[in-house]
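A protein chain is absent from this complex, but the other protein chains hold their places.
On to chain A.
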Amino acid sequence: MTTSYRLSRRTLLRATAAAGGAALLSSCARGSGEAVDLAYWNFFGGSDGKLMVELVNRFRAEAPNVRVIDTTLMWGPPYYTKLAMACAGGRAPDLATMHGSRLSTFGRDLLDEWDLDELAARGVSLDEFPQPVLDRVLVDGRLMALPLDTHPLVLYYNTDICEKAGLLAPDGTLAPIHGAEQMLDAGRRAAEVTGAIGIALGSLHEAHIWMPFWSAYRQLGGQMRLPDGGPAEVDRDAMVGAMTFLRDLCDGTICSPSLDGQSSPAAFASQQAGFLFVGPWEVTSARTAGIPFSMTQFPALFGDTPYVRADSHSFVLPAQAQVDPAARSAAYDMAVSMLRNSLAWAAGGGHIPALSAVADSPEYLAEKPVSNYREAAQVVEFDPEAYFSGSGSTLMARAGQSLQGVTGRSLTPEQGADDLIGWLDDQLTLGNPL
């Protein structure tokens, strides 16, 4: 017993000395402007994940003294839960990716604002970002997130199928579609050519079905305000209208009501469908399939302005208990570097670059078909503001249930709207955790 005690004390002393020495060494290293550790979290998998690694590696090459420790976590609720817990616990990463739509949860207490002077010192100013996106990332006038891109719902079309269906303009692009009836009709004509369906829409995937729903709802003039305590301020008529459109769409011919997030892009890639409704990131699967296709801005189905559901991948500075100034400075460097290099992000992933220097560059304009829908950045509609709203949120998952009820015809559009509104009211009365 005594021996082991003495041994352990000796070990302890030795360990303490070693730790002290290491600390001394590392502080020396820091003092002489050597390596800075920078922890960066993101949620990009698949082809976006590869592009993100490319952006990170470019920064590594630009700043060899920064050791970037990048961590990719599972996208959706798990990512935001982990980030929120890390921020609340004070041990968050130095830099993280976040959807602009999630700022209503995170923007109040969990993030540090971006210092505009620090950004200006690196040559970035606010007037270089699209106004609708800027409106969303500014919270009480403070820049809480630095947008990398905008990614709206876009319209993919198979040029062969559309040509056979007589849907192309003389210049070989898709003839403009005005109104819901024309969209449905185009879908029917494409279905005649494919012999399967006209439009691929992953109605079983909550994000895929939410995008056209929210676009149609906003085009119909629908507003949604979700005050604490409720009730939800919702335009029921617009909601019924948007759900009616989705029901008409998923009639089994124009759209199948049973496609999920994987089978819908697969149906387009295998030419089982003439159109695809989804975000721009599926450009990779269409390119890989080698099919003749192009992309364009999501059309105005109701009214004259083609409002479209969108979100923005942005960079945030998660709140930390102790901020290391060197790491913070490196976080600014890295975010700005990724913004400047976002041409690769846009060309490969289809996202519209947020920074005007990239978005207006001839290189980006020459990138077809992904620059076709760049004007969408001016008419983007973010999700309603609430702590349970935004990409990968409870609202999206729960709305997906109501919308699938409608597309699967177990609910009428009126019942679907009441179902969603009832849930919103219940959710609001439960109280705000922020």
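Rule of thumb we're sticking to: a contact is a pair of C-beta atoms (placed from the backbone, for glycine too) under 8 Å apart; a residue touches a chain by one contact, two chains touch by 3 or more; residues count from 1.
Throughout what follows, contacts and distances are computed from a predicted model.
Of the candidates "Methionine biosynthesis protein MetW", "MmoB/DmpM family protein", "Carbohydrate ABC transporter membrane protein 1 (CUT1 family)" or "Cytochrome c oxidase accessory protein CcoG", the chain left out of this view carries the UniProt protein name "Carbohydrate ABC transporter membrane protein 1 (CUT1 family)". Here the missing chain is touched by one residue of A:109, A:135, A:360 or A:375, and it is A:109.
Touching the chain that is not shown, out of A:38, A:52, A:73 or A:87: A:87 (per the contact rule at the top). Annotation: of A:72, A:258, A:296 or A:372, A:258 touches the absent chain (contact as defined above).
Here the missing chain is touched by one residue of A:49, A:76 or A:230, and it is A:76. Mapped onto chain A, the interface with the missing chain covers residues 76-77, 80-81, 84-85, 87-88, 105-106, 109-110, 204-206, 256-261, 263, 267, 387-388, 393-394, 397-398, 400-401, 404-405, 408, 410-411, 426, 430-431, 433-434.
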